[in-house]
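Of the protein chains in this complex, one is absent; all others appear in place.
Chain IDs A and B follow the sequence of writing; residue 1 opens each chain.
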Amino acid sequence: MSRFEKMRKESVPLITLSSDFGPGNIGCGAMEAAVFEICPEAKVIHWCHTTHGFDIKGGARNLEGVYKISVGFHVGVVDPGVGTKRRGIAIETKRGDFLIGPDNGLLRPAAEFLEGIVGAWELTHANYHRKNISPIFHGRDIFAPVAAHLANGVAPKELGPTIDVQTLVASPYPEATWKNGELECEVIHINENGSCFLNVRAEEFKKAIRFGKKVSYSTCYHMLFSKTFGEVPKGDPLILPDDFGRIELAINQGSFALAFGIKRGDKLLLKKG
Amino acid sequence: MSRFEKMRKESVPLITLSSDFGPGNIGCGAMEAAVFEICPEAKVIHWCHTTHGFDIKGGARNLEGVYKISVGFHVGVVDPGVGTKRRGIAIETKRGDFLIGPDNGLLRPAAEFLEGIVGAWELTHANYHRKNISPIFHGRDIFAPVAAHLANGVAPKELGPTIDVQTLVASPYPEATWKNGELECEVIHINENGSCFLNVRAEEFKKAIRFGKKVSYSTCYHMLFSKTFGEVPKGDPLILPDDFGRIELAINQGSFALAFGIKRGDKLLLKKG
Partner (left out) sequence: MSRFEKMRKESVPLITLSSDFGPGNIGCGAMEAAVFEICPEAKVIHWCHTTHGFDIKGGARNLEGVYKISVGFHVGVVDPGVGTKRRGIAIETKRGDFLIGPDNGLLRPAAEFLEGIVGAWELTHANYHRKNISPIFHGRDIFAPVAAHLANGVAPKELGPTIDVQTLVASPYPEATWKNGELECEVIHINENGSCFLNVRAEEFKKAIRFGKKVSYSTCYHMLFSKTFGEVPKGDPLILPDDFGRIELAINQGSFALAFGIKRGDKLLLKKG
């Protein structure tokens, strides 16, 4: 019996819900209610509903963080193509989690953090959806119900045909790689404090640079690679691992984005030293 | 045994909470805690807390959507008259749900979506309230506790005297009706994207107009009656059923409210063609 099968049989299944609906919106509660109809004993956690409308990059970055919690069924909804021909999908990951949502790249980075894709299925079998599906709200009518059925032990092959993983829409951001001591990277998310999150995994970054060494970007010369904000004076920029596995550019008690005029999606060039 | 009695006896009761407190506010958690004190096994869903302060129309429209989920006990709190002589009420609906909140019209549209009112009671019996009731927070001290007691199987007549339904405060919006190919309607809610929701039921509207036909409003000539946004080019206005049973005016990836200077409560005249 796999770790995943064990979890399904022995304990309360965990279902997380993420979207761009905004916290407190009826869409969030409606997805939870759709789970409750089918798998009332599931533990539902509202993982993230603050993603900007239609921001697939930010949504993908927020969803990645589920690798920090228990194995579960993770619904992701940032879905500008809802009601068009884009596929609805479930992805099984090596860690044992399932990711459920639209095939628009949103689920791909989380799948990598969850140790990679084992299989993927298209959500075509209507007996695992709600009746009278809204063409504009598949989160409630398809994705949350599918997560609940999986939590009940439905085999993923029951959901619809297997998908060739090569045909899945790619991640909305590649992983940045070092070239000659330079790292060309992208700002995939900016939080309320103006900290900028990069398409750089902390584990990879630590292989290239040790804590206490310096990194430069544009006119930010020699930022300290730190473990926490307090290692630099208030108002100074720094670079550090965030709390969900990525590298973050920040100013201690300030806004990096504001100070350097950075927007989501900007490309940055980091240099050692 | 009625469907409702069956639900109460055999399964986890569902309680939803809606308010104008704003998401993350202590008021939301305090209502959930009040339920937990009395009916710890209830499933509590935070349905909607984004209604603007004191906006009974918007709150009523948000609450309507519970007809899309399982039978439950639905607490609604948009309550500018709290602490005055306005009544606290519980309404039993034909579908089997209960609505609990102030008698200010807030619960009426939801009651219609839940197939109509079976009975109503005034919440006067203090043994189903918390002790030391705050005169400014009946949501926590009366409405949530009453929902929890109902979920525990308390008969509604225990809550207080029966109310003559004719004396309940009316809905904050009537249902719009067609006259000579024209529909005078009202904007009962505008969401963050600027989509305008009308006092028009999708089911009724579909009886008058088929998908693919056109509707005009003011200088918005010939909007397509669509199933989803992608049926019109980006930037074009359209009219479509929303995901909770009403008709919505929207711009594909734009703001209808902004484009046409529409505010909550505005009256609009729609014409066929």
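FYI, contacts are C-beta pairs under 8 Å (C-beta built on N, C-alpha and C of every residue); 3 or more make two chains touch, one makes a residue touch a chain.
Quick caveat, the model's predicted, so the values are computed rather than measured.
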Discussion item. With the missing chain put back, one of B:Gly29, B:Gly194, B:Gly245 or B:Gly265 would touch it. Which one?
Written reply: B:Gly29
Worksheet item: In the complete assembly, which of A:Ile69, A:Ala126, A:Val165 or A:Leu269 touches the absent chain?
Response: A:Ile69
Item to complete: Name every residue on chain B in touch with the hidden partner chain.
Response: 22-30, 32-34, 36-37, 40, 53-54, 80-84, 134-137, 140
Worksheet, complete the sentence: Against the hidden chain, chain A presents residues 11-12, 14, 16, 22-24, 28, 43, 45-50, 62, 65, 68-70, 192-193, 227-230, 240-244, 253
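Please note the rule applied: only the chains that are shown with their structure count from here on.
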Worksheet item: Using mean CA coordinates as chain centres, what's the chain A-chain B distance in Å?
Response: 32
